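Note that this complex is displayed minus one protein chain, with the remaining chains in position.
After this line comes chain A, so read on.
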Amino acid sequence: MMGRCTLHIALLVCFSTSALAVSYKLLGFQLRSSSLECQELLLKLNGTSKYCLKDRMNFEIPEEITKSQPFQKEEAILVILEIFQKIFDIFSRNISSTGWNETTVENLLATLHWQKEHLETILEEIMEEENFTWDNATLLHLKKYYLRIVRYLKAKEYSTCAWTVVQAEVLRDFFFLDRLINFLQN
């Protein structure tokens, strides 16, 4: 009886992992399209001005993101979700000083929100089905990095130049995000 039970569970785990494996590839396709859309919208927001050069800041993006350190698929999803969540949080803040087109910003937020929700659903499923371990250090470093950005914005009182610097930084984040998405394809 127990033997049969364990066999059933083993089969279920095997099939569920293979079923999830299939959707990772699809998820990768879909994440790429979202990332591309977000980058296009970000580029639409006119920004750079030479007066803002003095406000540049090194936010020290975590090394785990910049170095092409390999990630497990589940960990990659965690990190990607974190990035989408934080970028959504940043652009939900006060952008009144920028003079940016509000529709573009709302489109960006809508895309980020959609992607966030979708990833959250998938992650909840993964949490239920699998029992994988991940290294919290990467997530903590990411949170610290985004806290630096938010503190910078607050310190500069959400000025135009501060937002311009942040816009450039977030665009750079999407570049690294695309690299992370590649880990889902393998």
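By definition in this document, a contact is a pair of C-beta atoms (placed from the backbone, for glycine too) under 8 Å apart; a residue touches a chain by one contact, two chains touch by 3 or more; residues count from 1.
By definition in this document, contacts and distances are computed from a predicted model.
Asks: If you look up the hidden chain in UniProt, what protein name do you find among "Sorting nexin-1", "tRNA (guanine-N(7)-)-methyltransferase", "glutathione transferase" or "Interferon alpha/beta receptor 1"?
Replies: Answer from the UniProt record of the missing subunit chain: "Interferon alpha/beta receptor 1".
Asks: Out of A:Gln85, A:Thr98 or A:Thr160, which is the one that touches the chain we can't see?
Replies: Residue touching the chain left out of view: A:Gln85.
Asks: Which parts of chain A face the unshown chain closely enough to count as touching?
Replies: For chain A, the residues touching the absent chain are 22-23, 25-26, 29-30, 32-33, 37, 78, 81, 85-86, 88-89, 92, 102-103, 106-107, 109-111, 113-114, 116-117, 120, 123-124, 127, 134, 136, 140-141, 143-144, 146-147, 150.
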